[in-house]
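All protein chains but one are shown in place.
All chains are identified by letter, namely A, B, C and D, in their written order; residue positions are counted from 1 within each chain.
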Amino acid sequence: MLKISLDKLDKLFEAISATKTLYIPTDREDGAAEYRKYESGMKLSSALNTVRSAKDFFFPQTENLVDFKMDGKNIEVIDVREESEDFVIFGVRACDARSFTILDKVFLAEPVDSYYKNRRDHGTVVAMACTRPAETCFCGTFGIDAAAPEGDAACYSDGESLFIEAHNEKGQQFIDSIASLLKDGDTSKLEEVRAKTREILKKLPLAKLTTDNFGGDKLNEYFNSDKWGELSESCLGCGTCTFVCPTCQCYDIKDFNTGHGIKRFRCWDSCMYSDFTKMAHGNPRLTQLERFRQRFMHKLVYFPANNNGEFGCVGCGRCLAKCPISMNIVKVMKALEVK
Amino acid sequence: MQVNENKEFQPLIVAFCCNWCSYAGADLAGTNRLNYPDNIKIIRVPCSCRVNPMFILRAFQRGADGVILCGCHPGDCHYTSGNYFTRRRMTLLFSMLDFLGIERDRTRVEWVSAAEGAKFAATMNEFTEAVKKLGPNRRLEDLRCRKQ
Amino acid sequence: MQEAMINKAKQLLADGVVDRVIGWKRGEFAYDITPAVFTSAEELDESFVYDDFTAANVSKYLVKESRKDGKVLAFLKPCDTYSFNQLVKEHRVVRENVYIVGIPGGPKLDAEKIKAKGITGILSVKNENYTLKIETVYGEESMPFYEAVLDKCASCKSKKHVIYDELMGEEGDVLDSNRFDMVEKLENMTAQERYDFWREQLSKCIRCNACRNVCPACTCEKCVFDNPDSGIENKAPADSFEENMFHIIRAFHVAGRCTDCGECSRVCPQNIPLHLLNRKFIKDINAFYGEYQAGEDAVSRAPLNEYKQNDCEANIVHERGVE
Amino acid sequence: MQRIGVFVCHCGTNIAATVDVKAVAEALGREPGVIVSQDYQYMCSESGQNLVKNAIKEHKLTGVVVCSCSPRMHENTFRNAAASAGLNPYLVEIANIREQCSWIHKDIASATEKAIILGKAAVAKVHLNAPLTAGESPVVKRALVIGGGIAGIQTALDIAEAGFDVDIVEKKPTIGGKMAQIDKTFPTLDCAACILTPKMVEASQNEHITIHSYSEVADVKGFVGNFTVTIKKKARFVDETKCTGCGLCTEKCPMKKVPNEFNMGFDNRSAIYIPFAQAVPKVATIDPNNCMMMKTGKCGVCSKVCSAGAIDYKQEDRLIEQQYGAIVVATGFEPIKLDKYDEFAYNQCPDVVTSLELERLMNAAGPNGGTLLRPSDKTHPHKIVFVQCVGSRCDDSKGKPYCSKICCMYTAKHAMLIREKYPDTEVYVFYIDVRTPGKNFDEFYRRAVEQYNVHYIKGMVGKVTPRSDGKIDVQASDLLANEQLHIDADMVVLAAAIEPDKTARPLATMLTTQMDTNDFFTEAHPKLRPVESATAGIFLSGACQGPKDIPETVAQASAAAAKAIVLLVKNSITCNPCVAHSDELMCNGCSSCEKVCPYGAITYIDKEFKMPDRTIAVRRVASVNPAVCQGCGACTVACPSGAMDLNGFSNSQIIAEVDAICK
Partner (left out) sequence: MNNDTLIPYIGVVTDIRQDTPDVKTFRVVSPEGGKVFEHMPGQCAMLSIPGVGEAMFSITSSPTNREFMEFSIKKCGCLTTWLHAMDVGQQITIRGPYGNAFPVETELKGKDLLFIAGGIGLAPLRSVINYVRDNRSNYGDVQVIYGSRSKDDLVDYQEIIDEWMNDDGIEVNLTIDNPQEGWDGHVGFVPNYVKELDPSINKTVLICGPPIMIKFTLAGLKELGFKETQVYTTMELRMKCGVGKCGRCNIGNKYVCKDGPVFRFDQLGELPDEY
């Protein structure tokens, strides 16, 4: 496999950012990691993962869809879409790398979402294998190998060098673009590291969590479960879980009057919000129980029902870490599960 | 935005005036032909206490460069106590804006009675100058609203 | 303490004094504790927990719980009693439907602070003489207890319970806290520095509304930010809405009502020090209108709902501090 | 979507000279929802109003914006026009492009641009206007007159004559006010007491009039048609109902060294006293600060001599509460204190007196029985210097910026009376201008100069210095002759400026009426509504509104009475519909709004609600009494949830205006 010494990461980043916009996870002042546009001197975060997921790159929290100009009785529609610039997201963890395939199933299905596709076409995902998974990780539950992430290309560290391999043509192009910095390397130590990582993954507290008892066929069984009341009673109805989630993709479309035109924008919505399903005629989900249920039913039942059994969760553990009241999909799965 | 011959920065200033004192004061300034800059755009409210901090933030969001709130002199409120509440609310709001690093001269409270047409005009002249010195409001504006 | 509380709860349930108990429920890990309602001794035995991580302020749940039939037992820490008292003052809870047992408070721990030390894969956390022994999948780690204390507890304002039906343990005092230190530090910066500080902080906001939804002062039937008729409804972080409107208005809405419980900063997934905004208001109110602690009692007038004829003028802001 | 009509007024050239009204009409015509946009010479004229009315009918308008003068001027005109065309009057908004645009700007381009923006704000607002219906509130058929001087008396008499009950509250033990202290009146030189006292008696005998003398207004609540006033009846330690006014007590009272206020302290009265012979009510009052019984508990003479048993040393201040439909303020004036005028030696020399003091010195009921004597040595003065404008027309902080209006005339009167009675006395009058606009005024002044040879000298007195020989050295300049003068005067009379009574300001606060910077009450309109305050139901009578002579005061008093009567004849009045209202579904019941309401218009009710989560809950919600609410909006900001909003000035309306201005 091709590799580059870890102490030459700066050079690598400089080389990538010379031709494309590069985003890397970096540590903020408060210690948390977030993706930032690479600038010289920026250091790759040592944290396991970023607070916000990488979905923003393809499905930003808010984006302008179209502009309108109003003049008397006339309306002018202004297409504000622009071809996205090429960019590279470096250091995406296995869970987030998988999340893109889940988002693809929604946004690239007919009718294709051109806003999403535009960015997806121009973005290269360079994933990074995990070596120190946390107690909140449960990507394995969804068949993800944290030591072998997906993405257009993937990187692995053996503590000394960073190994890079392509998964597809886009990944190969990426590697070609930095080929001068890379050389062939011996992967024996890397394999050791990966084996060790996999050992740790097995020892994680959530390692035994499975999706065996979930799926599209469990619709009525789980929908009508009597556990929802207890599970949702302390839910604050905030959007933290949905906003840090790499696979939550619900959105709302709104108009903003700038005073000299209308901007129609799309923004993330959260099924936890009381106005999520509100319509002129009423709201079919009036209680937090129903809203709470929607989120987990969506990930564990509805999504697999429509997507050949694939679940709408990647086990990144963000909601476990960030929920203000520590309610999360793991607790829900354990409470709900009927074997 | 206004275009002046010498292209001097022309701030947009929203003035909230209470119906009983300051709006009447502004009318008196008009009746007496006391000039003040056309940067000032007055919104009539029944009492200064009707002015919600969110109106002020909204004005800044929409590109106002200064907001001034005028009411009856303390003790003279048509509704007895409205301006006393205004005073507390605005003191705290302005202090908070200052805390957030917003230029403190962009906001002001001034007490102008119905008889003080001259004070109204003078205040508006002075405030406009103060805001002009600060330049455009960049810290509280919503970029989407910026005029192309 | 946990044992005593469980016993107290069981006894009050058995005696028919209360019908439900609101407390905290054990999670998957040492730290992921969820507020929960317990209705039986079995449930209490099974999962009731009170330890170094039970930081959540349960008083806001009483807005809803106290309106249900029957009486609910609430275990309130000193800081929680301030929140509850404020809710009583604003008629948001039905006082007679709540049986309050005052319990000793923190300092409580912040799992994020442990993780920030690079400690990961946490399996258990034990406090041994104010040293945390942390068992992880990568081996055992340790760190001083006080380095993992929640910010809100590190600047605790009071160990006193301002409202309760019954008290467990010793009554504490109002503390001479250092809680305004950071506000003061910011006040002494230049306007540009303050602006840069807050831009950096507030631009992290993802408008998840956790701060609002956890806040015991934010109990509006419908929040202005969710109400299309309010004129300032907004859902997503759009341009600088959070920096310029949301957090300012939110802080203003709780000004004079905020009990400084610190929940907003605790739950913020982006670690924005939101409590500083509230504390700024508290500090200003103290300076301009006399010392006032929201929640201290259930009768006094909120500073923004009263006035004195000789209050300072708003231009005091222009005249003091650093430009 | 609304169907809005825009009407741009030229106001002759008042607007059209600085604002391109056609451009304004055209620009506003392109605003969303605007169906018709027109300009017209005088929109407030009948044909202008017809233009509006016809457009409302023809285009089925749902909103009207008039770009014209201040809404304080013609808002009602256009609202009424809209109403007569079948459009709810509250669907009319005014853009003030005269007072706040054309009159203050010179540049046509920028004034036009501003006018367009103001118009857009009004259009944006009217989009959100809701039709409002004014409620009705009953009128209490009783009036309160605050102040018992000639103004108050005249107002009370007129209101009583119309058949309504009216109460006079007078802070002194007797009504009569300043006029009672005046000797003669100009320009007729008839005796003031002779024309005033019959009116005082008439007031006391009128069955519709109740006089609360020695009383003050302690609190005012409520609103037009329904004020609740608390009157503090100060303890006079004499039972008014028993006292016959025989005066025996005042004769027997051992404490006789109290300076007599009525005679400006030139003589003394007893501790129990009746201010003057014709006082109304003619009832004795004990001055507790000087009464031996009150101070030491030893005396009790008055009680012993009073055959009516009217003395009550234990009497306490009493609060009475009364409902009124209308309130007339007639608090009058007082001369300013001259402490700051050391140059006139007022405090140093007893022979330097004010004009009001001179009235008493010359009055038959005065200290010297009508003989003018110097206060210092009771000798006859042979040379008297009058100084005009003492504290009037001042540009410094010592005095008042305004002209006190009456001084020129009363000084001419004084000069004339002195010359008439004491032809050997030389009289000098130093003046800046002599102002004599009024019927027979200038003739009167000319008589003083020509017939009575009063020395009128244009110029100011620089310094007044009492000399050891009893004479007073007056240094002055004669501006016409351009020379410095020294006059050895026996007396100097200062025409002190007059200012509103000191009780007026706290009263204005209670009444929620406005005052100007000089503490004169501000009328609702300086020309068209001169006797009404801006606060509905509060009327202004006499010098509390500005300096006035007696005939003007009486004229205004009757005018105020007429306005009050217009209110009192109605059984109910239409309430202002721009009141607060609470959206019960959003209300938290937190009581914030109630705390800031100055009128106590907000109460709380427990009400059952179907909650959004399908449950039924009993919630405490705010409820606004629209008859009591005055629409200030304090509650709307105190309300954290935005449940409380204000009709006519709703959150969304104001935000729409902000947005329109800022776009």
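The definition used in the following text is that a residue touches a chain if its C-beta (ideal position, glycine included) is under 8 Å from a C-beta of that chain, and two chains touch if they have at least 3 such contacts.
Computed from a predicted structure; not experimentally measured.
Novice: Pick out which of A:Lys37, A:Arg81, A:Lys183 or A:Lys334 touches the chain that's been left out of the picture.
Specialist: That would be A:Arg81, which touches the missing chain.
Novice: Name every residue on subunit A in touch with the hidden partner chain.
Specialist: 65-66, 68, 70, 73-75, 77, 79, 81, 83, 106-107, 109, 111-115, 118, 216, 219-220, 223-224, 249-253, 255, 257, 262, 264, 266, 269, 271, 276-277, 279-281, 284-285, 290, 294, 297-298, 301-302, 305-306
By definition in this document, only the chains that are shown with their structure count from here on.
Novice: Nearest whole angstrom, what separates the Cα centre of subunit A from the Cα centre of subunit B?
Specialist: That pair's centroid distance is 46 Å.
Novice: Any idea how many Å lie between the Cα centroids of subunit B and subunit D?
Specialist: Inter-chain centre distance comes to 30 Å.
Novice: Hunt down the residues of subunit D that sit against at least two other chains at once, touch-wise.
Specialist: 596, 638, 651, 655, 659, 662-663
Novice: Which residues of subunit B are in contact with two or more other chains?
Specialist: Residues 53-54, 58, 62-63, 75, 81, 85, 89, 144-145.
Novice: Which subunit C residues qualify as touching subunit A in the complex?
Specialist: Subunit C residues touching subunit A: 27-29, 31-37, 56, 61, 111-112, 115-116, 118, 120-123, 136-138, 200, 204, 206-210, 212-214, 226, 235-238, 266-267, 269-271.
Novice: Once bound in the complex, which stretches of subunit C touch subunit D?
Specialist: Result: residues 67, 90-92, 219-224, 227, 229-232, 253-254, 257, 301-302, 304-306 of subunit C touch subunit D.
Novice: Of all residues in subunit D, which touch subunit B in the complex?
Specialist: 70-72, 96, 98-101, 103-107, 110-111, 113-114, 117-118, 121, 505, 508-510, 512-517, 522, 534-535, 578, 596, 598-599, 630-634, 636-638, 646, 649, 651, 654-655, 657-659, 661-663
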